[in-house]
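Here the structure is laid out as structure tokens; the discussion comes afterwards.
Only a single protein chain was left out; the remaining protein chains are all shown in position.
Up next, chain A:
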Amino acid sequence: MSRTDLSAATALCGLVLLSAVAGSVPAHAQSAYKEAPPGPGDADAPGKPSDNRFAGPSPFAPQAPGVNAANIPDGPPAEPSEATPAVEQVSSHPAHDDWPAYGRDTDATRFSPLEQITPENVGRLSRAFVYHTGSKPAPGQVNKWAAETTPIKVGDGLYMCSAMNDIVKLDPATGKEVWRHDAGVKYASIPYTAACKGVVYYTSSSVPEGQPCHNRILEGTLDMRLIEVDADTGKLCEGFGYHGQVNLMKGMGESVPGFVSMTAPPPIVNGAIVVNHEVLDGQRRWAPSGLIRGYDAETGKFLWAWDVNRPDQHGEPAEGQHYSRGTPNSWATMTGDNGLGLVYVPTGNSAADYYSAMRSPEENKVSSAIVALDVKTGSPRWVFQTVHKDVWDYDIGSQPTMIDFPGQDGPVPALVVPTKRGQTFVLDRRDGKPLLPVEERPAPLDTDVKGDPRSPTQPWSVGMPRLGLPDLKESDMWGMSPIDQLFCRLKFRRAKYEGEFTAPSVERPWIEYPGYNGGSDWGSMAYDPRTGVLIANWNVTPMYDQLVTRKKADALGLMPLDDPNFKPGGGGAEGNGAMADTPYGIVVSPFWNQYTHMMCNKPPYGMITAIDMHTRKVLWQHPLGSARANGPWGVPTYLPLTIGTPNNGGPVVTAGGVVFVAATTDNMLHAFDAKSGKEVWNDVLPGGGQATPMTYEYKGKQYVAIMAGGHHFMMTPVSDALVVYALPDGK
């Protein structure tokens, strides 16, 4: 066993899990399934693999072809270093007309000072142009598309990525393509979803103005590269990494294409690009590492790594070694704080989301949390956990928003943290302490998963309005008729349900509510700093989960992606998963009638809320999204009733007093009066609007842009259209 693994093993051997984990350390090194920790010793659970088709590759095995997508030479392992001193970036003080970052500004407010479009004239919006990215499934390809893109606008350019990471610059007035950089991402590299939430605008500190790559566009790709191109020409920046690219799979150990991916724009904080990545859920306990790394924005040079189970090693692993496997990954958009020199990392779960007995104490401290990393060193300065020992896939999907919290002695630098639970935490950015009361409340403990006890308490942000509805009751079950309603009542009664945090169960299904789509998922929130109003759209979508023994998981054909016998479709990220290397697999579906595909709980399934942060009172709240494109068996009803649909994608608020949000499964872009919450305009999009809109001004005209890429899991139509609206001329 290697030295790296010995130290990881030492770290793993915490007090609580000592006995359980002792057995897993060799398993970690050799990846022998039979060495999984003792514990849940069902007759048909751990022990012997029933079939050697399910024996996984060693974490030391070489990476599969295509993992290092651009075949970039690795070079020797890098020691920690410091970033090239940075100049101030446009996102710190955005120009009035611009939207220079994913969340508009460094604070991620999604607030624009533009006021041309108002609740009074928004009804006259019409399409200025539609741009087609060209990225959608080819005939015969399984649809894994959900572009989720928010363009950025700086000066004379509208910059965005396609779902498959091609970078484009568009004319902000006409949508005409100025240049296109073909990223060459292959279909096999799509993880759960072909998504690219956005690109990053970076101004160089060393290249003088007027020369190529003074201003650059940076993106992280599905196949784990950082790419920097010149903002004027789209040509690769030779001075960055290896001819413009960095291979992020260096040091990750065994992997296959699609296992590890970047879908969110990495923030640049004081010259350091902070990189997180998605590790495909539900595959295996010893999946590739979920670590966070820093790279020099100027040169692409490695700066530091934060690897939970190697907390004191900030350099790259020695030759033949790899970062510690299975650690919590972070796939959400992070928020950078140049002033405090921190990056706020919204973390997810250790690999194998629904089984926590094999996690190290270090992992348990930082999963489903906000971790504030020092961008100079990669060391955590503080951690705030939103779920203890998460086995519900309550990873944080939202980008936290920085606000000046109205405190008693003046404004406090605060971080607003939306969660899938619908609990919104408000923290002091300096130390991570809650600014509003957080209560540790008792949580259900009853579980038949042996050796995997639950946390006796969980944190509740009682000082903020809850973005959620009361616990489910049998009478909340729904349908078109008494018969399908009864079917759902029966499903409800057959399952274990003790309210939020109902513990996993093997013997029968359990209801997970809120579900893993939120509350707040990746859409994040919008905050108007002038009025102190916070806008949030959220979901009411319970899930129906069950752990299955390894034998049953094998019978269901659940295999991890990197299994040599894996066939696509055998186990996805959001749904059934092998959770190989653990005693259990997981079977998950929405809590719905599987025959009609209607949710089992009654509407609404999606809501939008405005909260006054001065008083923490709800100003307005109502269901979001109409029934027009939804119905039993997926048949659209065309009913213009606001039923409240599931939604993915965030809101935007403007100084003109308009809230724009698409997100809903009615495939519409909606505009609300920010004061009253009244819906003042909407338009049907060519595909699902599962993205956050943005707004900008160009040559005196305000535009509103939405990527209508659709979302395969939300079952909305896929398209490659960016739809941009403006008021007609002369008004």
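Going forward, a contact is a pair of C-beta atoms (placed from the backbone, for glycine too) under 8 Å apart; a residue touches a chain by one contact, two chains touch by 3 or more; residues count from 1.
Keep this in mind: contacts and distances are computed from a predicted model.
Undergrad: Which choice in "ABC transporter, permease", "Glycerol dehydrogenase", "Probable oxaloacetate decarboxylase gamma chain" or "ATP synthase subunit b" gives the name that UniProt lists for the one chain left out?
TA: Result for the unshown chain: "Glycerol dehydrogenase".
Undergrad: For the full complex, which residue in A:337, A:395, A:484 or A:720 touches the chain that was left out?
TA: A:484
Undergrad: In the complete assembly, which of A:157, A:603 or A:693 touches the absent chain?
TA: A:603
Undergrad: If the hidden chain were put back, which of A:127, A:493 or A:614 would touch it?
TA: Considering all chains, including the one not shown, the answer is A:493.
Undergrad: For chain A, enumerate the residues touching the unshown chain of the complex.
TA: 474-475, 478-487, 489-490, 492-494, 602-603, 643
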